Every structure is written in structure tokens, then in C-alpha cells.
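Just one protein chain is left out here, and the rest sit where they should.
Our next item is chain A:
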Amino acid sequence: MGFTTEENFQAVRLGKTALRHFDSADGIPFPFTASLFTKEQIDGLKEENLTRFESLAYHSIMSAITSHPEIISERTVLVLSSTKGNVGVLQDTENDKNIINLGEAARKISDKIGLSQSPIVVSNACISGVSAIILATRLIDADKTDNVIVCGVDEQSPFIISGFESLKALSESECRPFDIERLGLNLGEAAATLVLSKHPQKGCWQIIGGAIRNDGFHISSPSPKGEGAYQSLCKTIEGTSFDDIAVVNAHGTATMYNDQMESKAISRAGLSEVPANALKGYFGHTMGAAGVLETILTMHSVEDGIIFGTRNFEELGVSGKVNITSSLQQTNRSSFIKMISGFGGGNASILVSLKDKGGLETRNTQFEISHRVVLTQDSLVIDGVSAKLEFSGDKLLTALYKERIGDYPKFYKMDSLSKLGFIASEILLQAEKENDFENTPSRGIAFFNSHASLNTDIAYLETIKDKGNYFPSPSLFVYTLPNIVTGELAIRHHLLGETAFYILPNKDWNRITDIIECMFCDEQIDSVIGGWVEYINSTSFEANIFIANKTN
């Protein structure tokens, strides 16, 4: 709808939408509604040596920083938020898998804008955008850096659209968030950039609070009570009065389950009277961009004293008490809440305000490691002691499951990345023997790698690439989100704390330590299961994970 915040803001204000109906498209043999860039728009943006996806991110970032060249410094990091990055070109790049390596993509973009620090990619399914804003806030609060450029970006492709169709999550007509006749979501593509700085100019927006919580319920269905979303909201608004909150900008994908769950979480958190809206009717669900895009537009609207209406909302179709806006409203308040939920059971929210949050106190977030497990295709080391193994590769994972676990047949349904993370974590928790973290938010999970879920991406692609044998697999598609492994662990051990998945250009232990330290900025988190979980193929994988406990 526009190439600047202002253009997008004006379009939404006038009630326009970027959603269009398509009877079918190349590789998508069914009708759908989505918001997609036109070929002309893309041609105008395409950068030499960058893919379509990378060009979108690059242009969004450049347009955000052009008038602030001081942002580019040695103390500036790019945090890219994306669920699937370059996956759209996977089938054309059989021989060059590096192109779909999200860490590499981020490095290319980061280099091109002139940053010297290595970038971080947040790939935490639909909550990535808000997850990235929370990480950026903490990187500054914990004095890891001075400026963070947060760019949320995702493009659409037959890969993603067929996947959501196989999950029966798509509405063929325009989506209707929170409406009684809602039939599902529409996908969209966007790139949106927000810059966070340690030394903001006067009158800037501030991130006052934020939290990520897992449902510990199911990898693709939200908790019916909205448990994680509720817990995340409670932590986010802890100690603040609601008097200054203009709006709750919900995720509002317009799927049956998401909107129902969010209505429960909002009303349980005591926010029933606060106006709530959703922007999916204007942009569709832009996945990794959604959290950033919707935060930026809500900032702009509150600055202008308005609350957007929820396009296509007519009659309330959820059971939680919520005050959904159907048309534009006026406001004189200066804060808002952005909330978001996604596959893997993750929920995130932030409180954003024009009011000053007061002086910064640098937090002490150091941790110590109590146990460590290193599991590769042919080795297993538990707290420094090597185990004797009879098998290697995938057979090793199955043998370890049978020998050491055996009571969780869901293991067999997991993709390879999840199996690897699951087995390593089970062995890690066996080494720990006892803990008190079940059904509490006190233990978080953060895993890292370079290749996201490449192996599962290739497996899913097999189910859609042959037109005569086109049967997209819903379960494989869900596992193409790398953070699902964190959701599997949360479900298995009823861990309701923060869960996140990060992609780095390489195995950078300093970065991993920094990010895990940042998790302890959330005072409710006392312990984190974290580390490297990388599955390349059946004969090459590595989990190097540990339990990190907060030191006092």
C-alpha cells in the first residue's frame, strides 16, 4: 500500500486494503486472497546481488535510516525478523543451499548497509516481529550495544501459501478479524523497520515492558484459555495503570482459534474495556514482518490521536469480552499494547509509550552453566563424559530415544531438528535430575543455528513440487518453522516461560551468551535451556546445549 510509513498510515486511515483475490497463481492451484507486491513494485526495488526477499529488507532499512546516518556505527546491530526468509527460491537453488541460509542473508544485508557487527535473525514463527523488538530492547538495556535496527520481513511463495492451505487456515475471501463470520487468514508480504537507540531523541517512543510466554499446549493450536498470551500480557503491563493505554493492537489473524484465544487473554488480563483492533484486513498476515509493521502503524496512529478500525469486523464472534473497534476512533492517550501469537505455542506482547520510562539501569544478567550435553551424528558427551554408542546418524537418535526415554511416542512424529533438540534436552534434563520449573514461566528455552529447518524445508518441498502428485503435508509444513523444537520441549515439560529460536551466520558463542543473558532481563526467568541445535542431514548434525542458571 505504500513505501513509507506515512503512505501506509494514510492508506489504512482511509480504509484501503492491499488484499487482492487471485483465482490461482504459478504453483498455487487454488483461489486465494493475499497482499502481494506487484512485479512493477519489485522491479523498482531489486538490488543487484540481493534476492527479492533481501532487496525488500534492504530498502525498508535504508528508508528508515537515510535521514539518521549516525545510526550506522560500530555499536549498531541488525536484528532481522523473518519466519521463512528466502525459502521461495529453494526449488530453484538445488545446488546452492547457502542462498536460503537466513544467517547469510542477514549478513549480506547487514554488510550492504555498512554495519560491522554480525547480525541476528529471530525466527520465532509468527511472533518473530515482537520477539525481535523485545530482544533489541534488552540488547540496549543490558548494554550489549547502542543501536539496534529491527527489520521484520517475509515474502510469499507457493511454499508458504500451500502450507497454510494444507492447514485449512486460509480464507478465500478477505479476512474478518474477531468477526462471527471469520473463515481464516490471508497471507501478506511486507518489510518494516524500527530503530531502537540507547540515546533516543526527545519525544521518541519507548518500549516500557514486554514478555514472551509459551502455552506449553500444542505446536499449532493455541491454548483455548489463551494461557501464554495472558501470562505475557500480565508480565508486560505489570505495575502500569491502564489509564494511558489507547489500544490493544491484537494479532487478530481471523482464524477461529487465534481470535477466540486472544479474546480470552485480553479479558483475563483486565483489558476488556480498552479499545482493541487488528490490522490483518489491510495487510493480511505478513508473518515475520507483522509484529514490526503493526507496531509502527499503531505508533503513528496514536501519535495522530486516532485508533484504526478493524477492517471487515462487523459482529463480535468470540466469547472473551473485548472492545473491538470497527471504525476509526479518537484518542488522547499515549501508550498502546501490541500482542502476537504463533506456531510453536509462543506469545509475545509489548507496552509502547511516548512517555519516558525513566533512567536506564544496566541489568546484571550473568548466568552459570550447570549441565551440558553435546550430541552429534557419532558422539554423545554428557557433562564432559563420553557415552559409548552403537549407532550413528538418525539411527543414533532413535536408539537414544528407545534406550533413555521411550515414553513419548510423539517423538516419532517430530521432524529431524525437533528430534535432535528433544533427545539432547531430555538427556540434559536427566543429568539435572530434579527441577521445579513445571507449569511455571521460570524456565526459558533459546536455541540457535545457521540453517533453520533446511532439511524439513526440502522434505516439505517434495510434497508440492510435482504438479501431478501435489499433496502438501500439513505436519511437515508446521515443522518448517525452526522454533517448533522449542514448543515441543515446552509441551513435554510444561514449561511456560519464554521460548525463542535465533539464526546466526555462524556458531558464535559470544552472541549466544549475549542473547541468553538478555533473557534474564525478564525477572521471572531463572533458568534457560539454551545452545546450538543444527541438523544439516542424517549424517551431519550437532546439538551443543546447556542449562544456564541466573547468578545472584
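To be clear about the criterion, a residue touches a chain if its C-beta (ideal position, glycine included) is under 8 Å from a C-beta of that chain, and two chains touch if they have at least 3 such contacts; residues count from 1.
The rule we apply is simple: contacts and distances are computed from a predicted model.
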item: Name per UniProt, for the chain absent here [options: "Purine hydroxylase alpha subunit apoprotein", "hydrogenase (acceptor)", "ATP synthase subunit b" or "Acyl carrier protein"]; value: "Acyl carrier protein"
item: Hidden partner chain, touching residue among A:H218, A:K321 or A:H494; value: A:H218
item: Among A:S55, A:S166 or A:N249, residue touching the chain not depicted; value: A:S166
item: Identified contact with the non-displayed chain, of A:S272, A:S370, A:S475 or A:T513; value: A:S475
item: Positions on chain A contacted by the hidden chain, ascending; value: 166-168, 218-221, 409, 412-413, 471-475, 478
